[in-house]
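For this view, one protein chain was removed and the others were kept in their places.
Just so it is clear, A and B label the chains in written order, and each chain counts residues from 1 on its own.
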Amino acid sequence: MNRPNPLFRNLTSKLAASPMIFIVLVVFIGSTAWTVASSFTSIKTLPIFTPQEFYDNWVGWDQYVRLWNTPRWITSITNLAIYGVLFTGFAFIIGFLLAVLMDQKIRAEGVFRTIYLYPFALSFIVTGKVWAWILNPAFGLEKTVRDLGWTSFSFDWLTNRDMSIYTVVIAGLWQGSGLVMALMLAGLRGIDDEIWRASRVDGIPKWRTYLQIVIPMMRPVMITIFVIVASGSVRVYDLVLALTQGGPGNSSQVPSMYIYEKLFVGALAQGTAASSVLLLATAIILIPWIVVEFGKKSRV
Amino acid sequence: MAMSSATAINPSGAKPKPLLAPGRALIYALLIVTSIYYLIPLYVMIITSLKDLDQIREGNIFIPTLNPTFAPWIKAWSSACTGLNCTGLAPGFLNSVFITIPSVIVSIAVASVSGYSLANWPFKLAEWCFTILLVGSFIPYQVFLYPLVIITREMGIYSTLYAVIFVHTVFGLPILTLLFRNYFASLPEELFKAARVDGAGYWRIFFQIMVPMSLPIFTVAVILQVTGIWNDFLFGVIYAGPTNYPMTVQLNNIVNSLQGVKEYNVEMAATILTGLVPLTIYFLSGKYFVRGIAAGAVKG
Partner (left out) sequence: MSSVFVKDLTLKFGSAKVLDQLNLDIAEGEFLVLLGASGCGKSTLLNCIAGLLDITEGEIHINGKNVTWAEPSDRGIGMVFQSYALYPQMTVEGNMTFGLRIAGMEKAEIEKRVARAAEILQIGPLLQRKPGALSGGQRQRVAIGRALVREANVFLFDEPLSNLDAKLRADLRVEIKRLHVRLKNTMIYVTHDQIEAMTLADRIAVMKSGLIQQLDTPQEIYNRPQNKYVAGFIGSPEINFFEGAVDGEHFATRGIQIPLTGYRFNGARTSGPAWFGIRPEHIFSGDAARHLPFSVEVTVELVEPMGSDTLAWTSVADVPIRFRMDGQAAVKHGDRILVGFDPTRASLFDKQSEKRL
């Protein structure tokens, strides 16, 4: 009897899943390959596809050299580092503390959670606009505090070259820490109730239980949250656009803005080089997560 | 053994608890203070949008006006200037609707079917693609920006609604497929096996068994997608074409208008209008919203 061709087995499923397969192969794999490859060429406005074209336009590491010699790029990378570290760090701390508070069997827990999470439902543009207004030196925070009597109070971060990136941190935290809280709370709730009872019988005060027992137990959850938050912060764009437009000047530029410009105003290779750098940064962030995941599998 | 001292309190029954122990009071105080911080921007948005320009100039950002007016709202909706046109946000609202609804439908359709294939009718290629999909969801979207322009141009849909729908489907695929796959995998296998024994095939099982049992997860997916797509800025700008710019793009352009005077009240009204749809969904769906985030994030 003829063995049916394995290609036709499960045909309906294969056809049904073909959009996903197409997208993965063409978009995800194809684009990544194209972007990384193009970063080694000298293309400016016209994309290239054939191996011959790539060979003809190959320039090796030139684009990257140029990239790292561009002050604007350095500024944007520095800003990203500042934003990434501060945003991730504070989001973790605020999110965790709020989650611990919420874990204390609060009445009206739903109300509080709704309040902490609603900013996450807003667009980054909305967030940027409203915080631009609040931090506006002429009308916002600075004016209010001065009116209250502290006439020398100044909060001109929005228009201050050195401080403009920090306003992005503030706005980002307002929007994102509620999410971290929700995720941390889910993790806290996963801790077996018997552990709490055991620590009570042992006479261990609550804060120590959180510090020395619960947090170590939450390590996998925390790593997941870290990966999500950190990798999300790498892509920050809309928020900066709406809040500071990258300014004043270029002081609050971020890599995604730099890339967008380069890609669409005739410096394709530069843009792809910068994108590849971001890709590398993300890969580095993913490393602790991958280690944990593979560690789990090998232990089994 | 008799109680030694007759005058000592004999603890009996329920432990006496002051209505609000100091520890609990502190917890509630902290929660309330942080809630205020989260609510202030919303508060500021609302009161600013109800003032006229004189009240903004002379008044204080945190103090509401005694003579509220809806004029800024009307202006924001119908006559504010965004870029070159002065037709308000109304066209943008329509565009957002035309972008969001099809995108939600297509992205969920593709993802749910893909998740179904992965959970119930798996094959090797699909599983590899799924893994790549998950890894790919961490790749900064900047890597895909230009290639997607190329791809949509080749498909003949660049700068149209179809392009932005395609892009949203692509970027929604990882998390939605994960969501659906995990959910379908958690349904009792006996149901599926019984249906196969009865002779039902791929599509019949999907529509007559899987979908009816999956209303909760579809709800979560819809909420996630509507919120994410409505709030999107960048993809709308790049792929939809100028006649189809969503509301977020118009909102961003309101400030960068050519008019001389910055009309903060109109800006804030526009901000609220833009945020109204996702906020309403958020407040109405509460638990599903949180479940969606937690499911996508923690499992990823």
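Things worth noting here:
In the analysis below, contacts are C-beta pairs under 8 Å (C-beta built on N, C-alpha and C of every residue); 3 or more make two chains touch, one makes a residue touch a chain.
A quick note: this is a predicted structure, and the numbers were derived from the prediction, not measured.
Taking the complete complex into account, A:Pro205 is the one of A:Gly60, A:Gly190, A:Pro205 or A:Pro248 that touches the chain left out. Across the entire complex, the residue among A:Val26, A:Leu97 or A:Ile213 in touch with the chain not shown is A:Ile213. Interface residues of chain A with the unshown chain, by the touch rule above, are 192, 194-195, 197-205, 208, 212-213, 216-217.
Counting the whole complex, the residues of chain B in touch with the unshown chain are 1, 3, 10-16.
Note that only the chains that are shown with their structure count from here on.
Considering their complex, residues 9-10, 12-14, 16-17, 19-21, 23-32, 34-35, 47, 98, 101-102, 104, 106, 110, 112-127, 129-134, 136, 139-141, 143-144, 147, 174, 178-179, 182-183, 186-187, 221, 224-225, 227-228, 231, 234-235, 237-238, 241-242, 245, 255-256, 259-260, 263, 268, 271-272, 274-276, 278-279, 282, 286 of chain A touch chain B. Put simply, chain B touches chain A in their complex at residues 24, 27-28, 30-31, 34-35, 37-42, 44-45, 48, 56-57, 60-62, 110-111, 113-114, 116-118, 121-123, 125-126, 129-130, 132-133, 136, 138-148, 150-151, 169-170, 173, 177, 201-203, 227, 230-234, 248, 251-252, 255-256, 264, 267-268, 271, 274-275, 278-279, 281-283, 286, 289-290, 293-294, 297-298, 300.
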